[in-house]
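In this view, the complex is presented without one of its protein chains, the others remaining in place.
Moving on, here comes chain A:
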Amino acid sequence: MSTTEEPRSGAAEEDPPTEAGPASGSRRRRPRRPGVLLPYGMVLPAAVLELLIHIIPMILGIYIAFTSLTQLTIRNWTSAPFVGLENFVRGLDPSGALGSALFQSLFRTALYTALVVGLSWVLGMAAAVSLNTKFRGRGVLRTLFLVPYALPVYVAAIIWAFMFNHRDGMINRLLVQDLGLLDDRPFWLIGENAFWVLVVVSVWRLWPFAFLMLLAALQSIPEDMYEAAAIDGASTWKRFTGITMPMVRPANAVVLLVMGLWTFNEFNIPFLLFGDTSPDSARLISPLIYEHSFVNWNFGLGAAMSVLLLVALIIASAVYVRMVLPKGSSND
């Protein structure tokens, strides 16, 4: 890419043309061209990439949802039989095996999301408030708190899987042999407990994000507001509910939305903890879609479920944005 340096002038339009050429025409056009084309030029690479990485695959995904694309038709996938709404009907029929599994999974994922986002927010907020005041060692603690977020999720989840191992895992060793809290070693990665393991690992992974965002929001609150409230005799709790919460509301709204969407779509953690197929108690929606698409090789059905998930998340996000995000600031 080449750049040319030109003297910047606030009155460029009044300058006489410095180059020979069709003077009168270029004099009026030249300053307008950057104004008209520059924004498009700036946006173009992003637009092309967005189109290639998001929009086109998404449209293809929606198309596939209406076809019976399986391993048998994948060689010439554009000619996979068109089945209309069949994939959606089968996927959504609560009395069918697939539909009931989907709805159970949706309900479970909603509960999982509520728990993970809620707990992460509480932890993140508590840590942010505690570390917002100056004390010795604050920098060390801030860094330490961010470790789960900085660690690659693959490394972290695999270590958690080792820790929750029934026979040799650290958790069971601690609970049974070292502390003697339990007589028998419980199973964590299979059976009912698997859901709670998923919640624990996800919260551990997510809360530093809440902490980081909320800490940034807290730092924008002027110190003198707290001082004034303190002089007026407001308790710590009153200052938290009366100043901190309203002041971080916009940041909060965004943090909750982003964490909610991430968590609802969580795939890595269950996949790393449980492998290709999660135990029934912990089967979230994304791994379920993966199972249909890449374990059972029924891409049509997997795509139909993805479309349903997409629509559900768009509606939920739209409602949330209208209800919670600050009004009258559509450009924010």
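The rule is short, and it goes like this: a residue touches a chain if its C-beta (ideal position, glycine included) is under 8 Å from a C-beta of that chain, and two chains touch if they have at least 3 such contacts; residues count from 1.
Rule of thumb we're sticking to: contacts and distances are computed from a predicted model.
Q: Unshown chain, UniProt name, "4Fe-4S ferredoxin-type domain-containing protein", "Thioredoxin", "Sugar ABC transporter substrate-binding protein" or "Polysulfide reductase"?
A: Not shown, but named in UniProt as "Sugar ABC transporter substrate-binding protein".
Q: Looking at the full complex, which residue from A:75, A:134 or A:322 touches the chain that isn't shown here?
A: A:75
Q: In the full complex, which of A:240, A:297 or A:320 touches the chain missing from this view?
A: A:297
Q: On chain A, what residues meet the omitted chain?
A: Residues 1-6, 8, 33-34, 36-38, 40-42, 44-45, 47-49, 52-53, 71-72, 74-75, 77, 90, 96-98, 101, 165-167, 187, 189-192, 275-277, 279-280, 291-292, 294-298, 301 of chain A touch the chain that is not shown.
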